[in-house]
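For this view, one protein chain was removed and the others were kept in their places.
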Amino acid sequence: MSISVRVQQEDFDLATEYQRLAQNKQCGAVVTFTGLVRDSVEGGLRGLELEHYPGMTEKALTDIVEEAQKRWDLRGVTVIHRVGYLSLNEQIVMVAVASGHRQAAFSAASFIMDYLKTQAPFWKKEHTEEGEHWVEAKQSDQQAAEQWSQQQ
Amino acid sequence: MSISVRVQQEDFDLATEYQRLAQNKQCGAVVTFTGLVRDSVEGGLRGLELEHYPGMTEKALTDIVEEAQKRWDLRGVTVIHRVGYLSLNEQIVMVAVASGHRQAAFSAASFIMDYLKTQAPFWKKEHTEEGEHWVEAKQSDQQAAEQWSQQQ
Amino acid sequence: MITVKFFAVLRERLGLAETQVDADVSTVQELVQVLKQQSERYAKELDRYQLLCAVNQNLLPLTTEVKDGDEVALFPPVTGG
Partner (left out) sequence: MITVKFFAVLRERLGLAETQVDADVSTVQELVQVLKQQSERYAKELDRYQLLCAVNQNLLPLTTEVKDGDEVALFPPVTGG
């Protein structure tokens, strides 16, 4: 089992991360999730500022990955979350999960994203043409994370 | 909405397919699934021969993607399935889904794989050190696909 | 005339990828019965596996109606992906 958790300003390369996981001879299935900076319906978004809690961030992400490992038989997990200023269309976050079975890979990747959204100390501030504002947490993200604890 | 369905002997490049989908300015979330040729627990696998039903295969995959489109708000879907002889560790199949929302992207990618496994006319023959044999369908794949029809 | 295609283990065991059937059948099930009566090999191999079928390249139940000019494919459960 190889775990890699990174919090960084720099961009990441999905292909590199995928190749690293796919090299594991035991994983027949690799699922990746990538989140990108997109303009919301209102329009006018220029970019996002991502604040985090240095020290806690890596720990929170590692805890989430370890919880996923307990629930599914995984071969490798990579989580990369960027911080700092990100322009429109830039990559924000990547989760890649390798497993022997596709359902484990899908479930674990989805679980990690749902928990990351509610448990990892990141905060987004939108920079729009009209000014700046902090993004509010979504009730739907909270509900998504809660579904997993009911399944436990 | 961009749909691309390909059945081919040649290998594919995840990065190229991801980039094409991520260019769509409306998709904040991209989920990819990749399946690889892996040795089963018994060991001794050299490769797989993938037979298909030319003509029907593309149609079946397109039908599956269109069904996914009806169920979720998607921006782009790419499905590539290889045929012919594939050696150990080669890529077999790729599904990539782009959406505005991560849950739609995860669900649609998972749905497409579950349906592909039970509805698309592909058959695997394993070449092992002891000989060749046709892979038998898994009950678990059938159950996975049936869960989606209950959810409809 | 109905075109019948065989795939995977069925094609291999029958030693045949395609045949033409000229018989008065109204469903795939009846078509399978006609084949089984044609030869012992068909009788044996078509009973050996859980049989799936496609009519004109659509996966459909064996109770599906067929008519002259249709393309019917018979095969074991699919195992791609």
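For reference, chains read A, B and C in written order, and residue numbers begin at 1 within each chain.
Assume contacts are C-beta pairs under 8 Å (C-beta built on N, C-alpha and C of every residue); 3 or more make two chains touch, one makes a residue touch a chain.
It should be emphasised that the depicted structure is a prediction, and the values quoted were computed from it without experimental measurement.
In the entire assembly, the chain absent from the figure touches the shown chains A. Check A:14, A:77 or A:120 against the missing chain and you find that the one touching it is A:120. Looking at A:5, A:21, A:60 or A:109, the residue that reaches the missing chain in the full complex is A:60. Those residues of chain A that touch the chain absent from the view are 35, 50-53, 55-56, 59-60, 81, 92-93, 113, 116-125, 134-137, 142.
Simple rule for what comes next: only the chains that are shown with their structure count from here on.
The touch graph of the protein chains shown is a line.
Chain A and chain B have Cα centroids lying 23 Å from one another.
Chain A and chain C, compared by their mean Cα positions, are separated by 48 Å.
Contacts with at least two other chains are made by residues 81 of chain C.
Those residues of chain B in touch with two or more other chains are numbered 35, 113.
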